[in-house]
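In this view, the complex is presented without one of its protein chains, the others remaining in place.
For reference, chains read A, B and C in written order, and residue numbers begin at 1 within each chain.
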Amino acid sequence: MQLGMVGLGRMGQNMVWRLAKAGHEVVVTDTDPKVIEATVAIKSTVATITEDVVKDIKQAMEKTGGKIIPAATPQELVAKLKGPRAVWLMIPAGITDKVANIYAPLLQKGDALIDGGNSYYIDDIRRSKELKAKGIDYLDVGTSGGVWGLLRGYCLMIGGDKAAVERLGPIFKAIAPGQGDTPPTKVRKVTGAEKDAKGHWHAVHGPEVTASGTSADSYLHCGPSGAGHFVKMVHNGMEYGIMAAYAEGLNILKHANVGKAGRTAASAEVTPMREPEHYQYDFDMQAVCENWRRGSVIASWLLDLTAEAFLENSELPVETNSVRDGGVPDSGEGRWTLLAAIDEGVPCPVLTTSLYSRFTSRHEEDFAWKIVQAMRRKFGGH
Amino acid sequence: MQLGMVGLGRMGQNMVWRLAKAGHEVVVTDTDPKVIEATVAIKSTVATITEDVVKDIKQAMEKTGGKIIPAATPQELVAKLKGPRAVWLMIPAGITDKVANIYAPLLQKGDALIDGGNSYYIDDIRRSKELKAKGIDYLDVGTSGGVWGLLRGYCLMIGGDKAAVERLGPIFKAIAPGQGDTPPTKVRKVTGAEKDAKGHWHAVHGPEVTASGTSADSYLHCGPSGAGHFVKMVHNGMEYGIMAAYAEGLNILKHANVGKAGRTAASAEVTPMREPEHYQYDFDMQAVCENWRRGSVIASWLLDLTAEAFLENSELPVETNSVRDGGVPDSGEGRWTLLAAIDEGVPCPVLTTSLYSRFTSRHEEDFAWKIVQAMRRKFGGH
Amino acid sequence: MQLGMVGLGRMGQNMVWRLAKAGHEVVVTDTDPKVIEATVAIKSTVATITEDVVKDIKQAMEKTGGKIIPAATPQELVAKLKGPRAVWLMIPAGITDKVANIYAPLLQKGDALIDGGNSYYIDDIRRSKELKAKGIDYLDVGTSGGVWGLLRGYCLMIGGDKAAVERLGPIFKAIAPGQGDTPPTKVRKVTGAEKDAKGHWHAVHGPEVTASGTSADSYLHCGPSGAGHFVKMVHNGMEYGIMAAYAEGLNILKHANVGKAGRTAASAEVTPMREPEHYQYDFDMQAVCENWRRGSVIASWLLDLTAEAFLENSELPVETNSVRDGGVPDSGEGRWTLLAAIDEGVPCPVLTTSLYSRFTSRHEEDFAWKIVQAMRRKFGGH
Partner (left out) sequence: MQLGMVGLGRMGQNMVWRLAKAGHEVVVTDTDPKVIEATVAIKSTVATITEDVVKDIKQAMEKTGGKIIPAATPQELVAKLKGPRAVWLMIPAGITDKVANIYAPLLQKGDALIDGGNSYYIDDIRRSKELKAKGIDYLDVGTSGGVWGLLRGYCLMIGGDKAAVERLGPIFKAIAPGQGDTPPTKVRKVTGAEKDAKGHWHAVHGPEVTASGTSADSYLHCGPSGAGHFVKMVHNGMEYGIMAAYAEGLNILKHANVGKAGRTAASAEVTPMREPEHYQYDFDMQAVCENWRRGSVIASWLLDLTAEAFLENSELPVETNSVRDGGVPDSGEGRWTLLAAIDEGVPCPVLTTSLYSRFTSRHEEDFAWKIVQAMRRKFGGH
């Protein structure tokens, strides 16, 4: 199939190459001509990709007939696509409206515009209505996979009209991971429950059933417009929570040697540690994470990455992180997840707390602490 | 009555003066002879007290016959008290065991040892058992009031045997605030409920009843040993939560002008502010607090103090707080409150969160943030 | 002065009576003619007010010349007011737009429309722009005081143009509490800080200063349109947090007798209580609250009310609460406070948690718990 890809940042580039490997013809553009050139030449402008990977892409393209075709302008990109066209925007959420407004007038009835960025689903609802009035399908696609997507594939969460999603199935399938080493879930249906002699309940199992549909290839039509970014939004909200759970637990392990420091002096202000002999452990953080990767209940891909980070440098110096100063950033999804939860009247203390930790890391709580200090000074204590 | 007071820090001194004003004979000691001298001479060694206050104390002592008698050593202090003696320890929690072990051998059957500090109630349970074996009453007294106690009186929460608490009633009454401007609670009993025409429930009221007992004078026998410090512990846990609630809300008001700063740039990392025009307010923090002091639901003494702090200096510079560096301290009670809640299996997310904010202000979360950053670097995003 | 009051629920009625006592002429209307009649006759249709209070209102009206004038329709109400008119809406937030749209066409350039309800401040920004285009002043007024406002006065937080706020000053002053027993905050300015011999920082104090402006009468012009409801919104968010802090702490005290229940059996599932002897306390909740009302750091009006509730009925039976089933309700402000905090990027874990507790009380977390249970069943434990 043909696809126009607008925006050749790391994710855009990787998607183009996955599509080309699978035999699709991808017309590509970007505001930076050098990036267009590099994408066609299969040279990453943002990350290191090995010779082997490049070779693998080129060989696959030869075999499947996949093509990457440069376009200098939106007009050229659209012109190089035969109708019904499909144009995929892979750009920062903040400029989606602007860029969508450039392409919308160039597209025709029956064409499709796809937003693969991190848009707010409420904007999707609005945009899809506007485009539907012109007969253009608008699909919102949440993508997860980060810098690993080239090799691992991108998990896709799609919102919009069913017919358009089905028409573009081969595109989604090429970008998505596919089953790989993870076969579809297979279980026996639970049809009821019964009590055992000890009064415990047990499930009663029926016939075996296997997960069907595209979700086992990790792309999914989630629902009408906005549904893709809604699911992606909550996905990221959960991601923040899971990351914080790992980080908090590892922080407790890291501080398990505080008993050595001797915070035991008598003082009216700070409570002494009652039993410093209980906090004498110097844990090897990498070994602990490595150990949990197999067999434990908390094994996960995020844990794998954490084990890598500790092996790279056991002290995780901030200098080696992507942001040196200013704490942990947050993109919109974590916040929007909370807005949705609050609108729904549904509590999500873990997700909230994990976002607030990021705010706090950026010193946004400082004035509150000053107020607490001021109160303490005024009443003299605590 | 006679009382021995051990420890003449700000609270100890203030209590001595309240007792002397009420006509009691207080034998006082401290490790610092200058402090003993100052206490007898009614000169504060830790705070500014006005001439008027000093004069008021002296006049009252003349009228009531109250006396302050110095004692250079524990032995001297005990010798100057007639049995059944009562010795009140007003010292940092960390050295209570040490000092209690000095006085216990000097006391006799029928005497009472009172711990007015911030001890862990579990230690009270142990200590009271040890002393009971020798026929000595041990009372644990939680005190609240901070630096204002001299004028306002100290709210007292008392644990131990009923007979000993009653015997020392006049001592507690002198230290406690008394009714002052706050008459005992008076309501009509609620004896049932009935539904109105709209299906809303309303209380059915019975006869009028007034709060009785010593609690209306703000000293209370809470229960057996440990009960006093248990109630004080939870009191402080709540105090942390209430302080944090004020601080967080005021922090939101303080940041209500972020729309002016223009955090609106498009970026894949940080979400732009969608509607900066909603955050254009520069609130006068002092005026807002002052305004809430009358009529509003959140009027309180802590709010009064906050209004004072803002009037003193609208920016609450950390330099003028009691602790310049290192964040907000916590004494043991906030932590112990959580330990109790966890043991009880009772959730207390607000109290917990307010304690954790203090930990965070002291940078104890930093390693967790580094882990989150490291994960982000590894998967490339969020 | 003249004022039109639209909406004679409990708060509307009380405001009318406070205004009339102060000598103002209040033209009143409501959708229910009986309520209009009762308001004029000084008979509460929603609460019990004593004979003494009624007498007091009538005597004051006689002395000051205050009047309450009925109006059957919006047209009649507006007609009975001389320009520049002021119409105060005291109605549920959900219908404010509808009712504002009824009055806007009846008003003229120079008139003022006042929204005293719990509107979302973002709606105020919009509404004030629409009305400004017609030369009508729109003021948003957050009010706190609940059912006690008749006697205690309503704390008022006002947003809108300064000139209009000043013109209506006498109206606000009559509704607000005034200084009463709470004189304006008076302190000595903090001009710097100095270190003492022990290395502790102390404030350096300058000249004495007293809080000035209307805030000492507890009405305040907070800023431009929306500022009044913004401050009220955060006020209520804080209120939720403070209420939760009290409730959580008292819940811990209530469960301090769990050691008696003997949750000590060995089991692989639920951890036994390690030291039941530490949880043997049966606290008298009313006495504890009563005790804290004087001298303690956490004394407040909310604590006074809690002491009343326990004295009314020590078990706080749900039947006697305003809502029998369905948990604790929340009006919009608590939610909007969080939305503002999230927009600002400011953490407010205590306020958030207190709102989530209300959601949880309404069973909105149940599906999450089912998922946790399902996971546990699948991996067999924890």
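Just a few scattered comments:
Basically, a residue touches a chain if its C-beta (ideal position, glycine included) is under 8 Å from a C-beta of that chain, and two chains touch if they have at least 3 such contacts.
Since the model is a prediction, treat every value here as computed from it, not as a measurement.
From the set C:Ile57, C:Val190, C:Ala247 or C:Leu338, the residue in touch with the chain omitted from the display is C:Ala247, counting the whole complex.
For the chain missing from the display, the contacting residue among A:Ala41, A:Ala72, A:Ile102 or A:Val209 is A:Val209, taking the whole complex into account. The omitted chain makes contact with just one of the residues A:Met11, A:Ala93 or A:Leu220: A:Leu220. Panel shows chain C; residues 9-10, 92-95, 118, 120, 146-148, 236, 239-240, 243-244, 246-248, 250-251, 254-255, 265-272, 274, 302, 305-306, 308-310, 316-318, 320-323, 327-335, 349, 353, 357-358, 360-361, 364-365, 367-382 of it touch the chain omitted from the view. In the full complex, chain B touches the hidden chain at residues 203, 297, 330, 335, 338-339, 342-349, 352-353, 355-357, 359-360, 362, 364-365, 377, 379, 382. As for the chain not pictured, it touches chain A at residues 121-122, 125, 144-146, 149, 152-157, 176-182, 184-185, 187-193, 200-205, 209, 211, 213-220, 222-224, 226-227, 230-231, 234-235, 237-242, 244-246, 248-253, 255-256, 258, 263, 273-275, 277-284, 286-288, 290-304, 307-308, 311-313, 317, 319-324, 337, 340-341, 343-351, 353-354, 356-357.
By definition in this document, only the chains that are shown with their structure count from here on.
Put simply, the chain closest to the centre of the protein, by Cα centroids, is C. Across every pairing of chains, the maximum count of C-beta contacts belongs to B-C.
In summary, the pair chain A and chain B forms a contact in which both copies contribute largely the same residue numbers, shared numbers making up over half of all those used. Relative to chain C, the most remote chain by averaged C-alpha coordinates is A. Rounded to whole angstrom, the centroid-to-centroid distance between chain A and chain C, based on C-alpha atoms, equals 41 Å. Centre-to-centre separation between chain B and chain C, using Cα means, comes to 27 Å. Between the CA-based centres of chain A and chain B the separation comes to 46 Å, rounded to the whole angstrom. For chain A, the set of residues touching two or more other chains reads 335, 349, 353, 357, 360, 364-365, 377, 379, 382.
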